[in-house]
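With one protein chain withheld, the remaining protein chains of the complex are depicted in position.
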Amino acid sequence: MTSAASRVLAGVGRPVVGAWREARGLAGLFLDTFVAVARGRVRGREVVHQMYLVGNKSVPFVAITLAVLGLISVFQVATQIKQVIPDFTMLGAAFMQMMVREFAPTITGLMVATRVGSGIAAEIGSMVVTEQVDALRMSNADPVEYLLVPRTIAAAVMMLMLTIVGIICATIAGMLIARSGFDVSFKTFLNFQLLDAGDLALGGTKALAYGLAIPVIAGRAGLTARGGSAGVGRATTQAVVATSFAVIVLDFVISGVSYVVFGQ
Amino acid sequence: MIRFIDIHKAFGARTVLDGVSLDVDTGEVLYIVGNSGAGKSVLVKHLIGLLRPDSGRIELGGKEITWLTEHEFYAVRMQCAMVFQNSTLFDAMTLVENVALPYRKHFALKPAAARERALAKLDLVGMRSAADWLPGDIGDGLKKRVAIARALTLDPSYVIFDEPTTGLDPLAAAQVDDLIRSLKHDTGVTSIVVSHDLRSIFGVADRIAMIYQGKILIDGTPAEVRASRDPIIDQFFNGRADGPMKI
Amino acid sequence: MSAVSGFFASIGQAVLNLLRTFGGACLLLGRVIRSLFPPRFDVHETWRQLYHVGVRSAPIVAVTALFVGAIMVLQSAYFVKRTGATSLLGYGVGFTVFAEVGPILIGLMFSGRVGANNTAELGTMVVTEQVDALRALAIDPLRYLIVPRFIAMMLMLTLLMVLGDLFAIAGAALTSDALLGVDWRVLVANLIESKLLDELVMGVVKATTFGVAISCISCYFGLSVTGGALGVGRATNNSVVANATAIFMLDFVVGWIYSL
Partner (left out) sequence: MSAADPAVRIRVEGLGKRYRGEWVLDGIDLAFRAGEVVGLVGPGGHGKSVLLKHLPRLLDADRGRVVIDGHVLGTLRAFELARVRERFGYVFQNYALFDFMTVGDNIAFPLRQLAAKVRPDAAQILARVHQRLADVGLAHAFAQFPRELSGGMKKRVGLARATIADPEITLYDDPSAGLDPVTSSKIFALIDAMHRRVPTATTVVVSHDLDRMRAVCHRWVMIERGKVVFDGVTEAIAQASEVVRRFFGEAFS
């Protein structure tokens, strides 16, 4: 085989092999994390501490972004409706449904991926690079159990909480703009007629899926950091992209499956 | 000729330099020594404007440079080069591109001409054969030699070395010491070396100045330093664990 | 009492941090603009950054846009199925993708891919004294490191926005054809005739402002790193958060200006 051909094959092969090894490593890490949780090897106090770090610190960040998004989407939809048929009775209902099914979990997921994903990768990455993870292993503290499990549980729980906070802030912002811009009374805006168990289940599934995927993907980026501060930088960047991308892909998969299976 | 006159510098509550006065004669190799955190690197960074003193004056080649602006310091840095402790080569460029960078930026040389001049400097430090390698491919000792070559591209009259042999194995350290020694003979460059490597201090220094608790404790030839009976100086230069020295 | 004062202190701290970041980034923007007129920056490094920024983010932006288009179709599919208004599909999808969701999601992915990387790279250079080495070689770090990255990010995000819009349409067309049975040619024709040029231009203008913000913020955090590996990690984290906040703020401001 000529060297050029082998070079081309290698060029194609390398990313594929790399992606496969990455997927296998990630699957292994998911398994280890859930086995550790199943075996109850969980330090409650640390989980609560991580909840504070993950949740509390992200509340203002999620609240602002979701409020802005709520403002924008109501403003856009309302201006469209005004041009077609100026009947705003269903404005609030449609908004609530879209927020619960789609925007609140996904945008909150992206924010948590950005903030918490890069945070976990940065922290664990710098612990690997300064050999703290090796020090843990010398004292029989498994890094996955000791570092990743508390963060995973905290992120999953907080993801649900933050989505709810997100929905509340978006709704408040939406209500205000609806009244001031298009004089839609709070009462008409706040109608939950369209909302049913299916929407809540869909939104909840998405939030939980993101909450579990983000810390484990970020944790893997952190645990595989190599080579001083440059390594930590790479791990953090890789985590932000991988977790954000995972949120978007999961959103598509869950929405697609629910549409095909449940028809809604 | 370089003069530090009564330099004071503190970082928040921690006073690092408490009235340091020191002269450096042209053409000599002066070693500034002291324990970690004594302020050796802090003092020399004032010379090229990376730090500004809280009070005191600095003169370089007879001109006062204490309060020059960042932009005005560029002229000073053309005269006075610095080699940092972790060799600071740019990872994205090959070794010869690293050394050619100052030529490209200051003398607007075409890439080919800059490469030629850079290869000559690499030859000076015995690294010409590795010209097209990346910094990542070579060990710390060799990186240090390329960093020295890069600092020499501006043909400075003063060169500052910040702990050039720290972290190097004895062989690589000896080669860097030889390089500093040969610099003085071949080019008559004045070198200021910050170090606490006893082997290289007594192997290369023309003169030694020791900083202890923010002040110059001694400033003299290696022989004078060895003869000193001051207990702190004796403890430091023999590297003894027990003694009056407070760290 | 300490809990309450602690709470207010943390709010005060958050506001102060926000202002310090905003101030720092604006100062940096000022210095960058001053060195653009007359243009005094390293051309070689600019080309390298254009390639570095563009190549690294093109695939991720394209794939993100593909999914954004698909999600938008899925989102309105439920609505369209109930009301049967398939003709509205093209307009609805096109509008949200070009004007709103497209710029935000592509901006976020770009901020993650390039912004975070920029802060990490600059942070590492500061921590390993490479920035001081530049100054010691009498080379101005702003003109050699910062301005090339500013130009690369601003230009590339603008171009990538257009690329993203194309991929989003492709994603939407594919999904609508596969899931809704609405032939993709219909969707595309419908989209073209809904005259969404204004929205497309607004999306691109948003992308340019995002590019400016992301470059200044990520460079600001990169240059202000202290404290080794942990410092680089923390700066990268803060940079990504600040970029995301800036994207949402700017999205609202540009959207509001356009609606005047």
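Letters are used for the chains, namely A, B and C, taken in the order the chains are written, and counting of residues starts over at 1 for each.
Here is the rule we go by: a contact is a pair of C-beta atoms (placed from the backbone, for glycine too) under 8 Å apart; a residue touches a chain by one contact, two chains touch by 3 or more.
Not measured: the values here are computed from a predicted model.
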| item | value |
| --- | --- |
| Chains in view touching the one left out | A, B |
| Residue touching the undisplayed chain, where the options are B:Y31, B:Y103 or B:F236 | B:F236 |
| Which of A:Q132, A:N191 or A:T205 contacts the chain that the document leaves out | A:Q132 |
| Listed residues B:G39, B:P102 or B:G141, member touching the removed chain | B:G141 |
| Residue ranges of chain B at the interface with the undisplayed chain | 34-38, 139-141, 163, 166-174, 196, 198-199, 235-243, 245, 247 |
| Chain not shown, touching residues in chain A | 129-132, 134-135, 137-141 |
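In this text, only the chains that are shown with their structure count from here on.
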| item | value |
| --- | --- |
| Most distant chain from chain B by Cα centroid | A |
| Computed distance of Cα centres, chain B from chain A, in Å | 49 |
| Centre-of-Cα separation between chain C and chain A, whole angstrom | 18 |
| Of all residues in chain A, the ones touching two or more other chains | 230 |
| Contacts with two or more other chains, residues of chain C listed in rising order | 128 |
| Residues of chain A defined as touching chain C within the complex | 60-61, 64-65, 68-69, 71-73, 75-76, 79-80, 94, 98, 101-102, 106, 110-111, 114-115, 118-119, 121-123, 125-126, 129-130, 228-237, 240-241, 244-245, 248-249, 251-252, 255-256, 259-260, 264 |
| Chain B residues touching chain C - in the complex, by the definition given at the top | 48-50, 70, 73-75, 77-78, 81-82, 84-86, 88, 90, 92, 101-102, 104-106, 150-151, 154 |
| Residue ranges of chain C touching chain A (in the complex, touch as defined) | 14, 60, 63-64, 67-68, 70-71, 74-75, 77-79, 95-96, 99-100, 105, 108-109, 111-113, 116-117, 119-121, 123-124, 127-128, 179, 228-234, 236-237, 240-241, 244-245, 248-249, 251-252, 255, 259 |
